[in-house]
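Here the complex is missing a single protein chain, while all its other protein chains stay put.
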Amino acid sequence: MTTLPESGFLLLSGLLLGVGVFGLLTRRNFILVLIALEIAMNATILNFVYFAAFAPHAAGLSGQAIAVVLIGFAATEVAVGLAIVLGLNRLKGTIDVAQGNLLKE
Amino acid sequence: MFPILSAVLATLLVGTVLTFLSGKSARWVALATSFVFLAEVAYLLLQFPGWAGFAGGVPQFADGESYAWIHLGWLQVNYTLGIDGISLVLLVLTAILQLATVVYSWGETKKPAAWFGLLLLTCLGCVGVFVALDVLLFFLFWEAVLVPMFFIIGYWGGPRRRYAAIKFFVYTHVASIVMLVGLLALVFYSHATSFDYASVYAAAPSLSVVTQAFLFLSLFFGFGVKFPIVPFHTWLPDAHVEAPTGGSVLLAGLLLKLGGYGLIRWAVFVLPNGFHEVQPVLFVVAFASIAWGSVVSLAQRDLKRMVAFSSINHMGIVLLAIAVGSSLGLLAAVLLMFAHGIVSALLFMSSGSVHHTFGTRDIASVGGITPRTPVLATMIMIGSLASLGLPWLISFPAEFTALLATWDRLAYWVLLPLGILVVTAAFYIWMMQRMLFGPEKGIPESAHDLPAYETVGMGILAAAAIVFGVLPFLLVNLITASPIRVFPGV
Amino acid sequence: MDAFLLLDQWAFLIPLLMVVSFALVGLFGTRLRALEWGGWAAVGIGGIAMVLGVGIAIGEMLHPGTYVNAQYTWLHLAGTPGPFPEGISLVAGTLVDPLSALMLLVVTVVGFLVLLYSIGYMHHDRGLPRYYAELSLFLAAMTGLVLSNNLLEFFLFWELVGVCSYFLIGFYYEKPSAASAAKEAFLVTRIGDVLFLLGIFIYFFHFATTGPSGGWAANGFVFAHGTSPFLPTGSVGSSTLLTIAGLMILGGAAGKSAQFPLHVWLPDAMEGPTTVSALIHAATMVAAGVYLLAVTSVFIGFTATDQLAIVAVGGFTTFFAATMAVVHPDIKRVIAYSTISQLGYMVMAVGAGFAMVGLFHLFTHAFFKALLFLAAGSVIHALGTQDLFKMGGLRKPMRVTGTAFAIGGLALAGIPPFAGFWSKDDILGSMYGELGSHPLYWPFWILALLAVFLTAYYIFRAWFLAFGGNGPRDPTLPPAHEGSWVMQVPLVILSGMAVFGGLLIFVPGFQGLLLYGAGASGIPPVYGPTDLALSGISVTLGAAGIGVAYWLWGNGRIFVLPESSPLQPVRRLLLNRYYLKAAYDWVGARAVYGIARGADFVDRYVIDGTVHGFERAFGAASDRLRRGQTGVVSDYAAYVIAGLLGVFVLLLLVAPYLLAHLGGT
Partner (left out) sequence: MVAFSSFVGPFVPELLLLGGMLLVLLLDVLGVRRNETLATVALTALALAFLSILGDLGFAPLGVLATVGPGALNVAPAAGAAPLYHLTSFGLIFQAIFLVAALLVVLASSSRPSGERGAPIFYGLLLLATVGMLLVAVASDLIFLLLAVEVVGVPSYLLVAYRRGEARSMEAAMKFFIVGALSTVLSFYGASLLFGAYGSTNLFVIHAAAASVGTPVLVLVGYGFLLAGLAFKVTLVPFHAWAVDVYDGAPTDVTAFLAGGTKKIGLFAFFLVFLGPVLLVHPATAGASPFGGGPLDLGPTLSIALGVIAVLTMTVGNLLALLQKEMKRMLAYSSISQAGYMLIGVTIGTAPALTGATLQILAHVLMKGGAFLVVAGVAGLGIGPLIDDWKGLGVRRPLLGAAFALMLLSLAGVPLTIGFVSKFVLFSSAVQAQGWFIWLAVAGLLNSALSVFYYARVLKVMYFDRTDPIAAIEAPPASGLGAGGLGYGRAAAIGLAAVLIVGIGLYPQPILGAIQSAAQHFLLTGV
């Protein structure tokens, strides 16, 4: 399989993604889940920046630009997430994601 | 020229809608519709020019119509109609049964508008199947029949009607799905230029024999379940036993015929080579159905269930006649379909009347009904004797021809269906001995002979059974006005 | 003269008339105030039919051996590819030839007499219109059968007479025994009919293209063409196929004519009114089987093997049935067994190739057997019982009947100059002529000869029990009396026929009739010394039979077989009809029904069970999957990740594998 010279970077981003996903799967606290999501998102952003610099066919600044956009997007997403956290907390008095199973099967 | 076939379909459609809307007086609308339909069929008969033979290797049809419907280049679907002798005979059957059923169920009080509407709708679907000459159109009507029948069984049926309705719907739907795959493959693998019968017919020979065989099998399964063929028949007893009388009548009289018609029109004629490859399979299935249907009937205590299984036996003979694959056999098959349509309808009406006259259909617990209800008894006798293939009644010429053709192809194997004839005779005669004769038994005081409308409804069928039994030639000449006349045999 | 031949063209009127009568009585019978009126209508029409029939017969006698074939085509199918290259046509027509003329005579005459007799016999019955309707329909069918000019038409009427017999046997349908007898008759004959059908198939295909003007199929499978059989004589040869066909025909005949082993239904058929027994189950319908064999042997022909089989069945049945008649206590059943046995003679004769000889016995038998039945009928009418052992001393109160029964008995026993003698002797004589060339006929001929003794014995045993002695053995019986004149006239007429019917062979015309066709040899007056010797033997046997009967039963004696007698088991065997009935019932009620129940079980629980199995399987799968929907969001996220990994597996392993090995698209 084709290898990038600095495939170590890919390893790093992959690791970040893995950490994020692992956190998302294991954490029951909504806040921590959000943080995990952020970590995972950063893996993507890192990728863009890195590829923009070192990808076989240099794509100029577009990578960085995308990275910036994504940072902004991540923020909005977290904001929405927090809104839901608040709602949840007000209704149930807990932000334990595993608590909610009124809906199943 | 005037699109008479569309007019026929339109008649039934409009009739259905009006019936649905006309509340209490629905039965009158339905009756009127049936008469108009009858008149139209009569007109079709009168102006039927006979069969035009082949043009460019493709069989010709009368009263043809064709309008573009869905044209996507790769998918050319048309609204194409046309008839030949085979369809015409079955149209006649439809007209008779529709009239008889409407009259017979004159006393229906439970949501009459819906009842009569659905009856007409079912007939509409069947007529569509008989006149459609486009793969999609054919399949469309084929499926469309299921829905009204589903409601008829499920709403007006007996104690286990819900189960029966769903079983009927799902079971037969699965079959038609397989059939649809076969039809689509037939169209696309043969690179037919359109979904029209003609182009499919013309393109099919280009397929390899093996492909043809597989296609034929898939079609056979689809049509066969409607027949029904053993061992895919178990939807039938439930559907019949639970269905209301009118439902059973249409079910046995028309719906089962769809299978036979489809097999002849869309499989046998179109894929003769594939047919030839799988002929043994058909023989085995046919024999199984004949024997199984008859033997199991012998064990039934429920009159209706017995008749239902005897239908399996008779349709098995139809299948056998088709499987023989000779001109004579196909003639016999169509004749027998007509015969069975009339006779089984009569028998189902009888068992319906037995049920609401004596409160049960249990053969063993009602006896000696003849003195109290002579008309009903007579109807049962005519029906049974016709069904067991007595000469001078409609089934005989058909069964005779069928077995004649079988001998031609299978020699001594014919002894099996012949022997089964005795068993068939046995359960009918035994039933008559127990129910009609002997000392009176299990007859409620309230029991009285048939109401007039039921008598008329059954009378129509009984008359048909006798008239066509004495003069089957009326039908034969009509049926042979079709590719059957020159079918080379496989 | 030719007026008669002209009459032949109108032969179809006979069945038609009876159909009219059927419709008339059937539809309006109940409307008529006095039910007898319907009866009289039938009798009137039957009379006209009889006149026609007799006329036709006379015509045939005046022009022996002529064929008059009147037909029109019902259906013509142009040549289709396949078995019938010349096309098929089916015709409806009448054929008047010696065979049919003779049969027609029998059917119309006996039919009329029975119709007349019934007026008296049935007058108390509320089912009278139904009775006359069914009887008319039967006569229509029977005459139609006799006049048929092709095999298919023959079969159509053949079945129709069967149904009429079914309904008439079950005439007293509220009697369970009658209902079940009717069922039995229908089913047993049905077996024969099925074989008959197969025979027809074989003939149709084998001879489809044989014969003049486009072959048999193209000409509606008619028997005769011009003044000769359609199929060239001897076209049968000895092919196995046609042998089988012949056996099938024999099967059909055996069903209708109650030959072994399909004989069981006839004794039980006695549940019907005695008149019905006389007409249908003695004179006409049961003879149809013989007629079928005769027609086939004349117009199509049998192979040697067939002939042997037919002779065997006939000869054996002759003796076999007679033995059962010996012990039976029921007057009607005794006569029924004797019918079976006499039919055996006819079958044997036809089988040996003496069609007309067989029909001659059919002719005489029809009259004296009808006579016996009607006589028995008046006895039953008078006493209301059929049990010989209750009767006794009836000759005084019922002189006419007693005499009639005696005459019938003498005729049956083959005592000259009564009718039976001539015909039966004819059979034995002509058979004897064949024994040289066909040694295999020997045993059956001997059986037939022995049967003569038994016949004489059982019929006079019956006579002595019923009419001999002084006074009934059962005092509870009502005082006997003669029936009204309508019942006596037929007895007288039939007695006349039973006395003189046989002598007809000395009438040239009638003789001409009999001389027709195969087996002309051995018909009187070609009496050689052997014939005389034979007659001597058979007459002696007959006389002996009567003597034994008198010795055992005469003057009101009752012969009781001592319990210790070694013959007891034989007697039991005979009384139980060789346990054949039981065996059949077992097969029907136990074996077949058992199989059916088993099949029903399989259908419900195995075949349909499989369907339910699918249902359950899907249900189970659905349940499993639904349990996966835990409602816990981290599980859902886990599924997503699992899915992601799955996608990788698909993309990197599965898909490449498939592409590499299955060639992908």
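Some notes on this structure:
Letters A, B and C name the chains as they come in the text, with residue numbers starting at 1 for each one.
The rule is simple: contacts are C-beta pairs under 8 Å (C-beta built on N, C-alpha and C of every residue); 3 or more make two chains touch, one makes a residue touch a chain.
Everything quoted here is computed from the prediction, not taken from an experiment.
For the chain excluded from display, the touched partners among the shown chains of the whole complex are A, B, C. Touch with the chain omitted from the figure is made, among B:Ala52, B:Ile177, B:Val284 or B:Ala452, by B:Ile177. Within the complete assembly, residues 618-619, 621-623, 625-626, 628-629, 631, 633, 635-637, 639-640, 642-644, 646-648, 650-662, 664-665 of chain C touch the chain that is not shown.
Mapped onto chain B, contacts with the missing chain fall at residues 68-75, 136, 139-141, 143-144, 146-147, 150-151, 154-155, 161-162, 165-166, 169-170, 173-174, 177-178, 180-181, 184-185, 187-189.
The chain not shown here touches chain A at positions 1-2, 4, 10, 13, 17, 20-21, 24, 30, 33, 37, 40-41, 43-44, 47-48, 50-52, 55-59, 62-63, 66, 69-70, 73, 76-77, 80-81, 83-84, 87-88, 90-92, 97, 100-105.
As a convention for this text, only the chains that are shown with their structure count from here on.
For the interfaces A-C and B-C, the C-beta contact count is higher for B-C. Spacing of chain A relative to chain B, judged by their CA centroids, is 65 angstrom.
With centres set at the average Cα position, the gap from chain B to chain C is 36 Å. Across the complex, chain C is touched by residues 21, 24-26, 28, 97-98, 100-105 of chain A.
Only residues 74-75, 77-78, 80-84, 90, 155-156, 159-160, 163, 170, 173-176, 178-180, 182-183, 186-187, 190-191, 194, 197-198, 201-202, 204-205, 588, 592-593, 595-597, 599-600, 603, 607-608, 611 of chain C touch chain B when the two sit together in their complex. Within the complex, the chain C residues that touch chain A are 626-627, 629-634, 637-638, 641.
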